[in-house]
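Missing here: one protein chain of the complex. Every other protein chain is in place.
Here the chain labels run A and B in written order, and each chain numbers its own residues starting at 1.
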Amino acid sequence: MQLLRTLCQIAAPAGNEAPLTEFLLNYIDQNQASWRVQPQVVTGKEFQDCIILIFGQPRTAIFAHLDSIGFTVRYGRQLVRIGGPDLQTGYRLVGRDSQGDIECTLLIEEETGELGYEFTRDIDRGTELTFKCDFRETESSVQSCYLDNRLGVWNALRVAETLENGIIAFSCWEEHGGGSVAYLAKYIHEHYGVRQALISDITWVTEGVHPGQGVAISLRDSLIPRRAYVERIRRVAEQSGVPFQLEVEGSGGSDAKELQHGAQPWDWCFVGAPEDNVHSPDEIVDKRDIDSMVALYQVLMREL
Amino acid sequence: MQLLRTLCQIAAPAGNEAPLTEFLLNYIDQNQASWRVQPQVVTGKEFQDCIILIFGQPRTAIFAHLDSIGFTVRYGRQLVRIGGPDLQTGYRLVGRDSQGDIECTLLIEEETGELGYEFTRDIDRGTELTFKCDFRETESSVQSCYLDNRLGVWNALRVAETLENGIIAFSCWEEHGGGSVAYLAKYIHEHYGVRQALISDITWVTEGVHPGQGVAISLRDSLIPRRAYVERIRRVAEQSGVPFQLEVEGSGGSDAKELQHGAQPWDWCFVGAPEDNVHSPDEIVDKRDIDSMVALYQVLMREL
Partner (left out) sequence: MQLLRTLCQIAAPAGNEAPLTEFLLNYIDQNQASWRVQPQVVTGKEFQDCIILIFGQPRTAIFAHLDSIGFTVRYGRQLVRIGGPDLQTGYRLVGRDSQGDIECTLLIEEETGELGYEFTRDIDRGTELTFKCDFRETESSVQSCYLDNRLGVWNALRVAETLENGIIAFSCWEEHGGGSVAYLAKYIHEHYGVRQALISDITWVTEGVHPGQGVAISLRDSLIPRRAYVERIRRVAEQSGVPFQLEVEGSGGSDAKELQHGAQPWDWCFVGAPEDNVHSPDEIVDKRDIDSMVALYQVLMREL
């Protein structure tokens, strides 16, 4: 889990994913020799801070978003949200501005709900702050900020090790309205004819999805995937013997929103481990669900 | 109205339109010999569960959505909505899961507004439920669930009988955020240069749009179509002698949302009969408005 720890510690709020992109390009460069298949690495200005890996003859693409939630410094000591972070006075926030490194405290004004920070000095306008990472690992769980979605990224990297045919796309801005999957999806569909997607992301522990009972296959969230595709995934999962749970939600979204609304006929399904303490510094995931996530992705990328 | 009755009885909630698609492909196959022009039928995996019919040298495309509102079974006896169904305790819902056919009753918890069902057993997680169809026809009206939009589909099939030049596109997911018109619109524009659209869908009886006074031409809903195009449609309608009403709304949407926001310069206008008891099992439409809807589409597809 050293790689996961490193991923969680890199600040990459939506709009400023570049530091994580750079880390991943290095990681891929240094590790792909040991992978079963060496992918084509698609990157550069026409892909902003995204990365696409092409393995063999792809039929299915994994989408994993790089960005995280966070805060932007506004005027005075005000903050505005990046995405939808959990809000509690006292959360430790870190960043860097023209005067150097920052470690400050989140403040929620009780009456108005306005967001601010407590620090020894004013922070430059526009500075991004993210949760301070406190990575905790036990025999049964990992706990940290940003498991959503560094665990989805980590899953994709683990699947990459043995992947023979498939695509892995690392996307940006997912936590704040999206903005990269539209062009990634267009590129992938036009160049490889691929229109099957798996969303490698983290979902919620609820009254129907429990920690330790396996990766969640989402039958729907705020959007509804095409039934025929989800049923195929479910049948493959059943035959695989990998533990999994079925999720049904009326809210929530993912990179799939852009696949659903884009100008290509993508089939998509969200497949991810559930976490508790969502979007807080204390996101926690059961290791059994991580194991079944990797195992199910390996099967699905072979069978779909 | 036997065809309309059949269309209303086929369960096809957003995301699971396949049964209706299959019915339509059969219907087109069996009936097109008697149509004035035999269309090219565009269908298959690259179009998911959508169908495009190409007649002659098209200038204008009709969009009619196949899907309906409904419910998905969540955990325990909870339901979540597909689209925006009308909600009343006692509505009869039907579906099918691993244990067989289902006919159950919708429950709205008074205090929380939470949705549930009453049935002799638990229903499989993720099962789709739709309103039980009670199709009622009188001399002056038809009444059923899902006239929105089986009547829009039926209108398109009637127009198909005499259509010489034009396109009919049957779309999916309209009731739940869309997801197919973006690629249908792209395909149609790129292959046929068509960028004029009519939305064959059902609107609302209001203080300004009355049953029996003709098909509604919508000057706007939550979106505003390009004025010059709507004015052309209005002039054609005035010269045609077909009864019609002008609608002006500040809310509501249709497949036009995806045309408006897509990457082609579509002109669009919503033209459809008004119904009362919207999104309930008791949607009702005046037959005179159905007649004028078919008649106006026939004129518009010739004149635009």
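Here, a residue touches a chain if its C-beta (ideal position, glycine included) is under 8 Å from a C-beta of that chain, and two chains touch if they have at least 3 such contacts.
Since the structure is predicted, the reported quantities are computational estimates derived from the model, not experimental observations.
Colleague: Specify the residue from the set A:G76, A:G100 or A:G113 that touches the hidden chain.
Modeller: Checking the options A:G76, A:G100 or A:G113, the one contacting the hidden chain is A:G76.
Colleague: Quickly run down the residues of chain A that touch the omitted chain.
Modeller: 14-16, 18, 45-49, 72-76, 80-82, 125-126, 128, 172-173, 176-180, 182-183, 185-186, 258, 262-263
Colleague: What chain B residues would touch the chain not displayed?
Modeller: Residues of chain B in touch with the missing chain: 195, 206-208, 219-220, 222-228, 246, 248-250, 260-265, 267.
Definition applied: only the chains that are shown with their structure count from here on.
Colleague: Rounded to a multiple of 5, how large is the rotation, in degrees, that superposes the C-alpha trace of chain A on chain B?
Modeller: 120
Colleague: Mind checking the centre-to-centre distance between chain A and chain B? Centres are C-alpha means, answer in whole Å.
Modeller: So the centre of chain A lies 36 Å away from the centre of chain B.
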